[in-house]
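Note that this complex is displayed minus one protein chain, with the remaining chains in position.
Now for chain A:
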Amino acid sequence: MALVTQLEASALDRLMPMHLILDAQGIITKIGPTLCKLRGESAMLGHNFFDVFDLRDDGRKSANTIIPDDKKLYMTFKSGVSTPLKGIATPMANSTDMLLNLSFGISVVDAVHDYRLTAGDFAATDLAIEMLYLVEAKSAVLEETKQLNTRLQGAKVAAEEQAYTDTLTGLKNRRAMDHVLGRMIRAGVPFALMHIDLDYFKDVNDTLGHAAGDVVLQNVAKVLVDETRAEDLVARVGGDEFIVVMHKMTDADQLMKVAERIIAQLEIPVPFNDTVCRISGSVGITTTEQYDQIDAEQMMHNADTALYASKHQGRACANFYVAGMPTLADQDLPNAAARR
């Protein structure tokens, strides 16, 4: 083999600051300056290579040389910080020595920190500094992106919350209720639908003004939330109409008790300026138990029908939907018009 060139030891140090030279017995006879920073000369020089390093056998067949010279090598220090290194070995011309050139590979970020390395510790041709630059720049950008993500996510949640909320009462709106009903029906969760319509609310509005009406509505919202559980849904679906979806509750007696409690609470007068506002409520109830095929529209319609039955009975009471109940269309118009 033609000998291309011979190098001074100092030239080797500059070109390959992480090299090792091993003799035929595997004893380390020379160490590059950067490698020296990792363990100190005395910990390596004169020691057997295999006492200092663990060499990983990555599918290499056994070689004639002490260190295989045909494949990428992966090694770690036997003691202390393991610092994975990668490298390549080659026999040296006119001797039985082997030259081993190493680099940090992916451990470069940790190694620079662990051993306090500087730009001067890397060969001018080594891409390590570019790599460190890239990792830092990427981490900075990633951090910014992460913060932006968190802000956007927060804004998204707030916007969705707003789109599903009735601003006056803080209750859910019809859109939210349609969404939740759809979900529960698709998931096959049993529930009860309670349609609540306020009685005498129009009188409050007409005599005491809208400000009083708003106070009453806010109080109604409080009553409904207080009288239901966290898993139930309370929505304001019209000016003075509310719907309560009782999660996994279909027992008629229990539901009737809830409805009566709600009506009783609604009837407690609400102070407004120097006077009080008095209202009540009529309730219509239906549950998923009453249907083979569950359809949100149909349930709403039937809860409505039961509600009109309550209005018809003189208000301030609750009714379960029963098949054959007269619907709104069956009721006489003057009554329907005056029902509020």
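By our rule, a residue touches a chain if its C-beta (ideal position, glycine included) is under 8 Å from a C-beta of that chain, and two chains touch if they have at least 3 such contacts; residues count from 1.
We take it that contacts and distances are computed from a predicted model.
When the unshown chain is looked up in UniProt, the name that turns up among "Amino acid/amide ABC transporter membrane protein 1, HAAT family", "Nitrous oxide reductase family maturation protein NosD", "Phosphonate transport system permease protein" or "Heme-NO-binding protein" is "Heme-NO-binding protein".
The chain that is not drawn here is touched, among residues A:Arg14, A:Lys78 or A:Arg183, by A:Arg183. Considering the whole complex, the residue from A:Arg14, A:Lys78 or A:Lys146 that touches the absent chain is A:Lys146. Checked against the hidden chain, the listed residues A:Leu7, A:Ile106, A:Ala252 or A:Val322 yield one contact partner: A:Ile106.
Seen across the whole complex, the unshown chain contacts chain A at 56-59, 72, 74, 84, 105-107, 109, 135, 138-139, 142, 145-146, 149-150, 153, 183, 186-187.
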